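Of the protein chains in this complex, one is absent; all others appear in place.
== chain A ==
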Amino acid sequence: MATKRVTGSQAVILSLLEEGVDTIFGYPGGAIMPIYDALYDFDKQIKHILTRHEQGAVHAAEGYAKVTGKAGVCFATSGPGATNLVTGIADAQIDSIPLVCITGQVASPLLGTDAFQESDVIGITMPVTKWNYQVTCVEELPEAIAKAFYIAQSGRPGPVVLDIAKDVQFQELDFEYKKCTKIRSYIPEYAVDPFKVKEAAELIDAAKKPLLLFGQGVIIANAEEELKAFIEKTGIPAAWTLLGLSALPSDHPLNVGMLGMHGNYGPNIKTNEADLIIAVGMRFDDRVTGKVSSYATNAKIIHMEVDPAEINKIVKVDVGVLGSAKRSLPMLTMNVKENKHEAWLQEFRDCDKIEQEKVIQKDTYPTKEGLTMGEAVRMVSEKANHDAVLVTDVGQQQMIASRYFKFTQSKSNVTSGGLGTMGYGVPAAMGAQLGAKDRTVCCFVGDGGFQMTLQELGTIAQNKLPVKIILLNNNFLGMVRQWQQLFFDRRYSFTELQNPDFIMITNGFGIPAHKVTKREELEAGVKKMMEHDGPYLLEVVVEKEDNVFPMVPAGASVSDIILEA
């Protein structure tokens, strides 16, 4: 590539083009104005989405990254612009989402002087980024951007922040771009050790009651087919973490459901009966394990992981297989014997029956008066032919939707798992819609979380993003209220909300909306929403004191999962 004399700002945009960036989420301001000015000339190649708050931009970038597998990109100005990104950056860090955040910074001679809108962005974001870097010299700009994309997207992905001083944006350089393909001190992925695979295969062949647990690592590695091939050869039941959801179709005969606090009865209870746990691309989060000392007590554990620091971090493993699931799973499949575990699988089906009777039926086909969240979720999933991208906010609605929404394709679940960020849903849905233009995006939010970022309805309207928002209104901070009911003696301390007229608000943003309060209206309401060509909000007024079950009470063992209060 021949060099070309450009400004730092132009170099930023040209570099992004080299990285194949087609969408940027952001919010301008003084310290990033030169970059915005350069962007103005490239509106044909790069779509910029002006959000209503930087938090909206960063969650949108996360949603985009989740459905595309590519880095989400956001721009923000210095000081308050950059600090408004922090929640989303922390969210992306804990959920391993590739992000490249570019923040403007005061001019380099002013650094450290408490200049107008100066904040120590590098210091603030250091604990929540995979890498961050301040650019104070124009020559290093292309290389820094190349490094940023490489680090964000490789190995275990994560967010990076590039803080670019304003004077650098004006300076000129001879621009030449070279993609980064290696860094001496950074090995994104280790080669799979065939001996470890053999050891793992031996344990698998010997196991009577093996259970496979998969997480987002499978989705990140694009190893969905490899996972399927492995379980189909071995007949091993497979359960998923919240972030692993959608990697295996919901109706796959070996899919035995969700793990963890509000997961399914079978996989939780059977974890402690299994004699072998094969964990693939998951990290034994405490919401999955419950009390660690009584977790999987009868099982040998195989952990297949791309990040060496995760192996033995929470649970002691018998065999750790380092490397991407894309590479390790086929090697394992080759080494194991064909098998069937029908009696063992039947035990899960028996649990399903109990759960169906005690919980699922009542949630999804209730007969009592009052709409449930479960039936709303079931209805939306059905009307979307179980093929939509599911986006959720945080709370009861998130757990209910994850339990009852059905999936046929991977990369169809967008949620804040590790950080549990309320306000995530609506902005993440717009990002997901931009990343998956031809798919239906259904976003479930609670009345609490919706009010944290509902200003993004403005962004949705301006960009005509056809997201379907289903607001499950229980007039409470539902999940907290549930805990208050179960563990704090029904002392509902500051969880009841006096809500605005959501329909009027949504209409105020120019988005059609409809409110459903009775069961008879639900089906038609959902149908109308799905048929509408464009953004739409459906408010479903649900039971005020509906709870999410089953539940592994905090600090309890997974086998102490309860089905009802």
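Observations on the structure shown:
The rule we apply is simple: a contact is a pair of C-beta atoms (placed from the backbone, for glycine too) under 8 Å apart; a residue touches a chain by one contact, two chains touch by 3 or more; residues count from 1.
Just so we're on the same page, contacts and distances are computed from a predicted model.
Considering only "Acetolactate synthase small subunit", "NADH-quinone oxidoreductase, E subunit", "Protein-glutamate O-methyltransferase CheR" or "Circularly permuted type 2 ATP-grasp protein", the record for the omitted chain gives "Acetolactate synthase small subunit", by its UniProt protein name.
Checked against the full complex, the one of A:Arg5, A:Lys44, A:Arg184 or A:Arg491 touching the unshown chain is A:Arg184.
One of A:Leu17, A:Ile122, A:Ala229 or A:Val315 touches the chain omitted from the figure, and that residue is A:Ile122.
Check A:Arg52, A:Lys130 or A:Lys468 against the missing chain and you find that the one touching it is A:Lys130. Of the residues in chain A, those that touch the hidden partner chain are 122-123, 126-127, 130-132, 151, 181-187, 307-309, 312-313.
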